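Yeah, one chain of the complex is gone here, protein chain that is, but the others are all in their spots.
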Amino acid sequence: MGNLAEQPTEQSTLAETDCPLRQFAQVRATTEAICAPLQTEDHVIQSMPDVSPPKWHLAHVSWFFEAFLLKPFLSGYRPLDPAYDHLFNSYYETHGTPFPRASRGLISRPGVADVYRFRQHVDQAMGELLSNLPARHAAEILRRVELGLQHEQQHQELLLMDIKHILAQNPLQPAYRTDLRKAPKLSSEALQWHHYHGGIHSIGHGGEGFAFDCETPRHRQFVEDYQLASRPVSNRDYLSFMVDGGYARSELWLSDGWAHIRQHGWNAPLYWSRHEDTWHEMTLGGPRPLDLDAPVCHISFYEADAYARWAGARLPTEAEWELAACNQQPEGNFLESDHLQPVAAESGEGPSQLFGDVWEWTASAYRPYPGFRPLEGSLGEYNGKFMSGQMVLRGGCCATPQRHIRATYRNFFQPAMRWQFAGLRLAREF
Amino acid sequence: MGNLAEQPTEQSTLAETDCPLRQFAQVRATTEAICAPLQTEDHVIQSMPDVSPPKWHLAHVSWFFEAFLLKPFLSGYRPLDPAYDHLFNSYYETHGTPFPRASRGLISRPGVADVYRFRQHVDQAMGELLSNLPARHAAEILRRVELGLQHEQQHQELLLMDIKHILAQNPLQPAYRTDLRKAPKLSSEALQWHHYHGGIHSIGHGGEGFAFDCETPRHRQFVEDYQLASRPVSNRDYLSFMVDGGYARSELWLSDGWAHIRQHGWNAPLYWSRHEDTWHEMTLGGPRPLDLDAPVCHISFYEADAYARWAGARLPTEAEWELAACNQQPEGNFLESDHLQPVAAESGEGPSQLFGDVWEWTASAYRPYPGFRPLEGSLGEYNGKFMSGQMVLRGGCCATPQRHIRATYRNFFQPAMRWQFAGLRLAREF
Amino acid sequence: MGNLAEQPTEQSTLAETDCPLRQFAQVRATTEAICAPLQTEDHVIQSMPDVSPPKWHLAHVSWFFEAFLLKPFLSGYRPLDPAYDHLFNSYYETHGTPFPRASRGLISRPGVADVYRFRQHVDQAMGELLSNLPARHAAEILRRVELGLQHEQQHQELLLMDIKHILAQNPLQPAYRTDLRKAPKLSSEALQWHHYHGGIHSIGHGGEGFAFDCETPRHRQFVEDYQLASRPVSNRDYLSFMVDGGYARSELWLSDGWAHIRQHGWNAPLYWSRHEDTWHEMTLGGPRPLDLDAPVCHISFYEADAYARWAGARLPTEAEWELAACNQQPEGNFLESDHLQPVAAESGEGPSQLFGDVWEWTASAYRPYPGFRPLEGSLGEYNGKFMSGQMVLRGGCCATPQRHIRATYRNFFQPAMRWQFAGLRLAREF
Partner (left out) sequence: MGNLAEQPTEQSTLAETDCPLRQFAQVRATTEAICAPLQTEDHVIQSMPDVSPPKWHLAHVSWFFEAFLLKPFLSGYRPLDPAYDHLFNSYYETHGTPFPRASRGLISRPGVADVYRFRQHVDQAMGELLSNLPARHAAEILRRVELGLQHEQQHQELLLMDIKHILAQNPLQPAYRTDLRKAPKLSSEALQWHHYHGGIHSIGHGGEGFAFDCETPRHRQFVEDYQLASRPVSNRDYLSFMVDGGYARSELWLSDGWAHIRQHGWNAPLYWSRHEDTWHEMTLGGPRPLDLDAPVCHISFYEADAYARWAGARLPTEAEWELAACNQQPEGNFLESDHLQPVAAESGEGPSQLFGDVWEWTASAYRPYPGFRPLEGSLGEYNGKFMSGQMVLRGGCCATPQRHIRATYRNFFQPAMRWQFAGLRLAREF
């Protein structure tokens, strides 16, 4: 690409800037920079149903602009290929019939070059639209452009997750990049507890700036006193759990989790493997010896929950997490840090690494906030319809664009999923 | 049996009575009364993995007393057959290896008569234990007897759910009983809304009397103002949803629900079938024309949620439900009413039918209350380990023993399950 | 029952006897004698999709007489219950829609007593029909009665196979009967080879007496010179194969077989288990130490084929088998011997134990003979439609009624099936 750190990182929303086109160009360029180190063949693979081929991501994020901006608002817009509307619709049932998700890896055409032509076609049309905003719809257009860019940023992270999973299937264990920034030589600090006082607090997004519908409305919640760990659980911590028989002791596990780890033979996080007496992990930089000081990563909710029980603690609720995070700047090890891997961090005054490194599993099921209203129309399918069977994660990770994250941001995955960069932080009562 | 209505119904907990033995005998007798109308063959069937053969229920509830009371506390106790400890362990992994749940229907022996011998063996030993309480453990024993009886009451409801499911597989559509109490001739009232004021409220069990660990601790929650419907959704209401294309409109459904109803071809509640232009439903009294005024029953969380969205409303949270119910007596159409089917009810001052008739799906995932601590030892597996992937239902149903229910009672099922007697009540914001 | 040995054993076909009614009564009585030792609960279990609940067998064989004799030929016949025509139709698609095979274990009603009432109803009507044969259809009726009785005899063997499988699922390992005839104390003879000269030979059924359509027409086949082992492979022989790594050496296995044993973790015949250093097997008389001199039993075609390859030999074709058997009397260890388990036998002049003890897997796929014509009408579904994906077995077994077997008899199972009493005999070139 070469280096994601070289991408510009101005933090602002479209509503605040006089140049949405520049933001548009930046986000689109970052997506392409992420795919630059790939071989053509890498773009085609769907290594499990939850993974999408990189070329599908490249096309789908463009489809989003076509479907929700160009077709409704750019008069005279002509699609490059009408068939793409079906092929690259992810899950918008009210927009048409989406191409089956599990079959995305069966479609060799359009090829990578065709997909880049599609991107250029959309970019050019978006340039027209944004250079000449129809006054009557300007506000709605800018709102949707913002949403489309946030959407593309989500897919930037998904691309990195999926690329890692794709390459990790290969016995050759190819590296995505060999020029990633190295981890600092730091020891993980001794775990300490930060105290928070309970009471009625407001959580959720309420102010200016972009947020997804599922972060709203800002609302009150009563929270009891609680403590939060000063840092995420480290690989060293997690190895202690493993050595203590963590994966073999049913009493530590939720019933679903116990069934799952036995059925799938799990006895370590995803991407870990043992060579003689040393644990290694597959990273975007290829296989590496495990960094004991880095936050544990690529664990499921079941594993996070079992670890917490073993440690005599629990996972924080999303409200507890948000209260701790809402006064911190969203800074940390993000996409732009160009580690693309969680690393140990210096400790500070408050809890460290709330933002970046690893998404932190919370104790909260992903459900609507009181008074939640999804967006109107097909865009209402973006978040709301996934509010069952998933758990909330908070804080972003080493593959998240920094500008994309907020303290109120709600990520969500099924409890058995672990190809995302997910770890945990402990909480407990006073 | 004949008639469940003839069973005594005194409401008290063991702690309050001077006669735990009489309570023990009553609960045990009710279980056997439930099975009395069955043929021997009916006791053997496992019609799906979630269903257990009735003779397994009869044995398992006895195993509970043997494992948690007789073996630890009755000196000199000798099991009738040591193999039963494995065969009738449901899911207590720390107690030994449970016999695989999905294989319960493959075991013809011990037969029904053997299982009744096991029950007598346990009853006699429990008689000894309760008649001669060892002083040092008296409190713990009474606590566990109470738990064992509550457990057996849960299985009374499960027996009726499972018997219904078993008989409904049969093209002959046999009735479980032909002498059930008839539904009253009542029209369902027009739906009205009751208003509740928000604020900090305490929910969960905190006082005297029995409750499961998952109902504790009593804790504070902030609730916004809300409205609750005066009665459950009726079959007539639900038919309007169906006629309006409810099962064919993706925008009404959670994504998981939409996938599920398409994969399984669902287009009506479980047990419904259409003959010419009339809907019928299979009941424990055999097939019957649908009672339009009765609460809709045997729907999944997905269907309840879709109905609520169609109706412009939502499901209540469990806190909202509990606040409305906590001042009502737990009276209604329960097991003892001997309908074994939801029926229309007279309206009263507050919301009607909060208790009995149908379990009401709530908007709340089944997760631990703040500060939750499971019971010590193997009994800690009773509830806590199921706190993922399930939704809370409230209020009991027409197959629940009346003494078993409370306003704080939390039932839970996976969102796709619908062989339990489950319906819904609408909620909305002011 | 008590004892299957007490059943009469006259050998004749209906066409040759003046008393079809007596034969009818005998066969029907034997079926009931087989079920007599069962508990009611045992009748209900379907332990895998290929197994049917014993009460289903009892009803289905009666359905056969109702569907193919009483309804077409007994004027005024009234079914006991019209629904049975669907419930007990096994696979006759042209007769109506069969109840789904894999769901036979979900139907508790009609119960065992009802099924016996159905049997009596059919028996009485068959008595009427046979006592007063309508002249115009007498020949066809007698042909179908013969077929119905042969059919019921097949189900007698299936009943014993299925009962064994059902009871073997149970950790209690209950015995079907404890009064079975004991195995003789014999050592298996040293294996010798019998030589057969090739040339054009006729195989298949051609003369008088009953045969299934699939045994016809008698036709010519060219066979090369070959040798056949003097006895079936014994348990002792098979243990040598196991000790020599038979289940771990891919080069001994067909590709499908190798995949199958790895997927299912097979490392011994069905019903074998190892306790300390001794192998035991589950039998209809309960668990027993392995009889090393008895023929190996309950192996799949894949295992038989792998053993033969290991032994430097091969399985015989069905023509080779038939040529060796066609001059022997069909005598041996059959149902009437009341062992219900293969046993060692004295050696004789020719190959021993060609008939009885274990079905012998052949190298031949079950395909139509040249010029094969299935029966007319629905009865044509009896055999012909199964002529793909199955291998031929020959000679009958310890659960086969003696009168049921012939040298031309073709049994057939999918190559992975092994709950039937199946073993092997080696063949090789000169």
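Letters A, B and C mark the chains as written, and numbering starts fresh at 1 in each.
Note that in this section a contact is a pair of C-beta atoms (placed from the backbone, for glycine too) under 8 Å apart; a residue touches a chain by one contact, two chains touch by 3 or more.
Every value quoted in this text rests on a predicted model; they were computed, and no experiment measured them.
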Task: Residue of A:F24, A:F65 or A:F99 in touch with the missing chain, whole complex considered - done: A:F99
Open item on the list: Using the touch definition from the top, which of A:R109, A:R136 or A:H275 touches the missing chain?
Closed with: A:R109
Task: On subunit A, residues whose C-beta touches the chain left out of the figure - done: 39-45, 47, 55, 83, 86-87, 99, 103, 105-112, 166-167, 169-172, 174
TODO: State which residues belonging to subunit C touch the missing partner chain.
DONE: 91, 93-94, 200, 219-222, 224, 250-251, 253-258, 301-302, 305, 314, 317, 363-365, 367-368, 370-371, 380-381, 385-389, 391, 415, 429
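Definition applied: only the chains that are shown with their structure count from here on.
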Task: Between subunit B and subunit A, distance of the C-alpha-averaged centres to the nearest whole Å - done: 39
TODO: Could you grab the centroid distance between subunit B and subunit C? Build each centroid from C-alpha atoms only and quote it in angstrom.
DONE: 47
Task: Two or more partner chains touched - positions in subunit C - done: none
